[in-house]
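Omission of a single protein chain aside, the complex is shown with its protein chains in their original locations.
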Amino acid sequence: MEAVESSAAPRVHYLNINYGWKSWLLTTDHKRIALLYLVSITLFFFLGGLFAVLIRIKLLTPGTALVMPETYNKLFTMHGIIMVFFFLIPSIPGVLGNFLIPLMIGARDVAFPRLNLASWYLFNLAGLIMLYTVVNGGVDTGWTFYPPYSSAFANTNVAAAVLAIFIAGFSSILTGLNFVVTIHTMRAPGLTWFRLPLFIWSMYATSIIFILGTPVLAITLLLVGAERLLHIGVFDPAYGGDPILFQHLFWFYSHPAVYIMVLPSMGVISELVPTFARKQIYGYKFVAFSSVAIAVLGFLVWGHHLFVSGQSVYAGMVFSFLSYAVAIPSAVKVFNWTATLHKSSLSFDAPMLYAFGFIGLFTIGGLTGLFVAALGVNVHVHDTYFVIAHFHYIMVGGAVMGYLGGIHYWWPKISGRRYPEGWARLAALIVFVGFNLTFFPQFLLGYMGMPRRYYAYPPEFQTLNVMSTAGASILGVGYVLPLIYLIWSMRYGPAAEANPWPSTGLEWQTTSPPPTNNFEKTPVVTNEPYDFPELARQRASGALKESEQPA
Amino acid sequence: MNEAAVSIKTYAFIFVTLLFLTATTFLVSGVDLGGLNAVAALVIAMVKALLVALFFMHLRYSRPLMMVVVAAGLLWLGIMITLTLGDFLTRGWLTYR
Partner (left out) sequence: MAQTIAPHFSQVAHQFDSAEQQRDAATLGMWIFLATEVMFFGGLFTTYSVYRALHPLAFAEVSRHLNITLGTINTAVLIASSFTMVLAVYGAQHSRRKMLVLCLVLTMLLGSVFLGIKFYEYYQKFVEHFVPGSAFQFPAPYTREAEMFFSLYFLMTGLHALHMIVGLGLLATLTILAWRGRFSSSYYNPVELSGLYWHFVDLIWIFLYPLLYLIGHHLR
């Protein structure tokens, strides 16, 4: 593998090759598109977070507080819609996937760069429609849009909201399509499937879900819209329809969607752990195949959201069994990450702190998933805060931490700057503490019977709710800190080398930031992935020379 | 990309076969075969679809990866229909006394 390291940032790279709004808004460079996504999803993250703040402030008090009950319904709905469709789903694919996939496979760009830009525009069009929904009074159906309430009875902006999500869905479908074609057809010479970074395997698996699952969400939302606007009955019992059919179709996508949200994060962890343990990943093929297994099995379990809906008991048993099966590949990953840490030389940089957080919190989230997947227990905890805690452990404790870890890890490559390590570690710790204080009490609350999506709750639950809100305020601080210091570092951070950590992988073989076409010449791959012994040998022998990168 | 050029004769033959199969499915559907009517209709439709896919869409002459893509789409559709019907068709099985 060509190994050239530079201590100085190149004079011309993808950020400064041209200036002006047209060069950004009409770009086809996957790296610039990644940054466009970074801006959009960060805005939505904080908007979704604002709704969360309002929810938690309301829940400080068991009775009437802050907002009307009808408004509270809108708060949790908007929080869910924005966080799921406008932050979690596009975050890692749109930002890290777009930026890294061509770099990691030694390509100049993705297969369809203009389609890539179109994806971003579709995403923002959807976002604008969603913002219109917010200012026009919101939606109050829950992010799950169950009919017949959503189609026949709700008086809120359901049609606009489903239209927004429909459009966002096409943004994701095109992104997934782009990634699959890119990974199949544009790998550098010598880059066989089993030499690919595990992040690529995860993104490939995620893209399969984008491609096969999202269209079903699209048609389902279309049907809800049609029912609402044209007064035809597909799910409405008044017309002989079955509302549970909606739930089947909705969750056929929305369960795999949670794997869309967590698989990329797992891919990030698979990059962080070997780097900061300075060791080959344990069981590369197992981790690679587990990504595909999660994507496939994830499509077979959606009925576990319907256990108490009226679904047949036999279907329930099948879905419960399959839900236990899908836990296995996730566990395989956790075992392999942990085994990689054994007899390693660990360092505790901020990305690794996020990785540790992920491994611990995702494990708790995953294990509690087994609770809810058991038919009997599900009857007790369905629609309680237990479920909310379960999925937030995975989505926030898992997916968001992986996202932040990845942002920090690849920040030198993306921006050409180093972020302040002290602040970053502090922020990671604050996030970890704040997160647990916010969501662990919710396991207890749910188990004791506090229902979700309820405006009021029994007064004996107040203490735990207050703890949860306190945790949320700490968590908020933890999220605002990176926003500040990462932006600060873009101007004042020290310049980053090509391979600052150092790590293996083609993205580290080019400058920080990379030139527009990524590589001076197409790399040829001969190494196995995560070949840290080889990397150490090269650095020790001085084979890696510091040289100026020509423009 | 398929380099094999399919002849016009082959296309014409497939076209005529498709028309023939359309006539067949129309005629068969006019006969009461009970539950077999649905099976026959679907089988004929699948044969027609196979002919269009393999010959008109050049799937027969394409990289195997394209067949994997088609198979995946069909398999996933099958999963969706099967497991959903699995709920609706087994609801009456359990009766409470």
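Order of writing sets the chain letters: A and B. Residues in each chain are counted from 1.
Everything below uses one rule, namely that a residue touches a chain if its C-beta (ideal position, glycine included) is under 8 Å from a C-beta of that chain, and two chains touch if they have at least 3 such contacts.
Everything numeric here is computed off the predicted structure, so don't read it as measured data.
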Displayed chains contacted by the hidden chain, counting the whole assembly: A, B
Contact with the hidden chain (one of A:126, A:161, A:203 or A:216): A:216
From A:15, A:84 or A:107, residue that would touch the chain that is not displayed: A:107
Residues in subunit B touching the chain absent from view: 1, 5-6, 8, 11-12, 14-15, 18-19, 22, 25-26, 29-33, 37-38, 41-42, 44-45, 48-49, 52-53, 55-58, 62-63, 65-66, 69-70, 72-74, 76-77, 80-81, 84-85, 88-89
Residues belonging to subunit A that touch the chain removed from view: 102, 107-113, 173, 177-178, 180-182, 184-186, 211-216, 218-220, 223, 226, 230-234, 239-242, 245, 248-249, 517, 522
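Please note the rule applied: only the chains that are shown with their structure count from here on.
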Inter-centroid spacing, subunit B versus subunit A (mean Cα positions, whole Å): 37
Touch list for subunit B against partner subunit A, complex: 65, 72-73, 76, 79-80, 83-84, 86-88, 90-91, 93-94
Residues of subunit A touching subunit B in the complex: 184, 208, 212, 216, 242, 244-245, 248-249, 252, 299-300, 302-303, 306, 311-315, 318-319
